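Have a look at this one before I ask anything.
With one protein chain withheld, the remaining protein chains of the complex are depicted in position.
Right, chain A next:
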Amino acid sequence: MDAKDILGLPKNQLPIPQEKKSRPPKEPQRKPDGISREVYALTGGLAPLMPSVDVSQLKRRPPSDEKVTWQWLPFTNSARKDDLQLFHWVRVVNGVPPTGDYAFAKYNKSANIIKYTDEEYEKYLTDPAWTKEETDQLFDLCERFDLRFIVIADRFPSSRTVEELKDRYYSVSRALLSARAPPADITGHPLVKEPYNISQEVERKRALSMVLSQTKQQERKDTEVLAEAKRITESRMAAKGPEESELPAVANIGPDNSQRAITGDAVTPSTAMPSSAIAASSTLMADNASTLASLRMLRVYLRTYALDQMVQAASASAGLRTIKRVEQTLQELGVNLKPKVPTKAVCAEHLELRKEILTLLNLQKQLQYKEAEGTSFQDSPYSETPGTPKRAPRGDQDRPFMPDPLGFGGDRFGKRDQKRKAPGRTSEAAQSPSQSKRPRKMKASDI
């Protein structure tokens, strides 16, 4: 009320808000009679709102002067074309059966199909691709099936696509409309305002089906390409200036522009592959973008230098130990730490390999931790030193999987396993320190 004074609004403007205000204080205190509190609460009752349900109706009983019986009576349905008579239960009040049509007859609606005469056909509706007979058939089916074109296409005697049928139907209807009525009247009609565009529809459906049928791999690639595009734009924002344009290949493939892009995707799969390969390679590390940007700042650089920078960026998160282990793994795999022939492709592969080895080592560490948690028996005397073989379960499994290049490592695994498993736990305690020394000794001489 004071607020209204301040605002200068007239008081007592609406009676209803007044009622509302007086009601809520009452409402929570008393519940309406006639129904239990819980039931009333279901209707959203006890909260101080205007009740939307007429509470008094809820427990009303029929007036006792009415006599109600239920009778099994025949009925007809005006929506049916035959005179079928069926039976059903009817609520009869005081001996008077209800009047009126079958209650559900009003729902029998059908679509308004325009009918044309032969003259009209000759005058306005002829089309080189359609015979009169076909058009008649089409319209007949449309009437029967209420413009459900999927069904109509299925039933159509000659094979026409859904889009063709739709196009013919809508263009005929439009022509008839504009012929029969003066142009001014029908400009608001949806058929005239937004005519059916068959080529657009065909294209749209094709694009949709392509998106729907994308394999998981393609989805992945698309997201990677998108991510790469985003990264490129971001790095270029950072590196150069506000106005940058995306790589032309990437712009074609962005699935956001679904139609255009997906047709582009289909038409140029070859360009999609290299860019998605590039995308896949640099998706992992965010540092890559900044390294690339800084490399671009140099007017000239050596590819080995670039590779070094990227390797550093990739291993930025890893400690010195991990880096050493990566290098050791590379050696075991027979790969040069610095490629002898550093072409663009070789450098990319090398970088990818390093990243994958990092992933591998991380996974091994995870597995190690999981096992350590799982086993209550702590094998701390032989706890891992970097570069030594992993615990027994994986050791066993390592051998079959990487026999040749990790032959050196495999042997180590094998020997350690035998020593660990055969004699029993207690004797291992004595043996394993020397055991763990041996692998390191072998390592030293190897280098």
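Heads up, the rule we're going with is that a residue touches a chain if its C-beta (ideal position, glycine included) is under 8 Å from a C-beta of that chain, and two chains touch if they have at least 3 such contacts; residues count from 1.
As a working rule, contacts and distances are computed from a predicted model.
Asker: Suppose you had to identify the omitted chain by its UniProt name; would it be "creatine kinase", "Ubiquinone biosynthesis protein", "YEATS domain-containing protein" or "dolichyl-diphosphooligosaccharide--protein glycotransferase"?
Answerer: Hidden chain identified via UniProt as "YEATS domain-containing protein".
Asker: Using the touch definition up top, pick the residue from A:V92, A:V162 or A:L367 that touches the left-out chain.
Answerer: A:L367
Asker: Given that one chain is not shown, which residue among A:R60, A:K81, A:K115 or A:K340 touches it?
Answerer: A:K340
Asker: Return the single residue from A:V68, A:V300 or A:L320 that touches the missing chain.
Answerer: Per the contact definition at the top, the residue touching the missing chain is A:V300.
Asker: Which residue numbers on chain A touch the omitted chain?
Answerer: Contact residues on chain A toward the absent chain are 232, 247-248, 295-296, 298-306, 329-330, 333-336, 339-346, 349-350, 352-353, 356-357, 359-360, 363-364, 366-367, 370-371, 373-377, 391-394, 396-397, 401-402, 405, 421.
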